[in-house]
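Only a single protein chain was left out; the remaining protein chains are all shown in position.
Now for subunit A:
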Amino acid sequence: MAPEWAIGENKNYQQKLLVPGTKKRKLFGLLEKPNLPPAAPNVTYKLFMFGKASSGKTWTMNRLSGQELPTHHTETVGIQCSNVYWPMKIGNRLILFRLEIWDAGESSVKRYNHVLPACREGVDAVLLCFSVTDREGWLELPRLLTTATTPTDRAALIVIATRCDQYANREVSEGELDSFEATHGVPIIKLGGASEDQSDEITHTAPILNFLCKRLWQRDQELLSIKP
């Protein structure tokens, strides 16, 4: 049933994601994309960052897109979208994934009623964030899990455990995370600190992006097989 995942994490193609001559990831405008062989098909997915205020949604989005990480918390204003390009080999085919990540600030969600529907419309995956330094948030997680997706959007659901690098303040144990995964049948991605060495950023983030793209591709295959 499960296809063979021959995932080529081709470093040559990952180079195309960087600002030439640096190890910094390039910010591609809407009219731009990485310079890959034109035959490589592009697939786009919409992801929505979900979770309580200060749970690390914006941090996670910036990590995935390889952008600078804020040193102090500022509440997100309105909606913001990032495009994360990720080339991956599936089988022996090179595919350019484009993850369109949508993130919104809490007070904008409360004050303006167009914000949440805009984020949820046509979503392929919901990334539910919580911080392992926040016990209260952890206890709320099962409830959030039920509201994260709606039956109609059939979105893939992935939980992101943030602040895993803050050992001293940790309030949720590894064991608890494992049993949560098992009981609820959702994968948890553990997000530690960014690599100190900025030049290593892409290697650091690659496993997470590989996982997300694989998960989304899998979901497509499942949805296709359901359709008559």
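In this section, contacts are C-beta pairs under 8 Å (C-beta built on N, C-alpha and C of every residue); 3 or more make two chains touch, one makes a residue touch a chain; residues count from 1.
Criterion: contacts and distances are computed from a predicted model.
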item	value
Among "Protein fuzzy-like", "DNA-directed RNA polymerase III subunit RPC6", "Centrosomal protein of 19 kDa" or "CLUMA_CG020282, isoform A", UniProt-listed name of the chain not shown	"Protein fuzzy-like"
Touch criterion as defined above, residue of A:L18, A:I79, A:L157 or A:A206 at the omitted chain	A:I79
Option from A:G122, A:P142, A:G193 or A:P207 whose C-beta touches the chain left out	A:G122
Those residues of subunit A which, in the complete complex, touch the missing chain	26-32, 62, 65, 67-68, 74-83, 105, 107-108, 111-112, 114-115, 118, 121-122
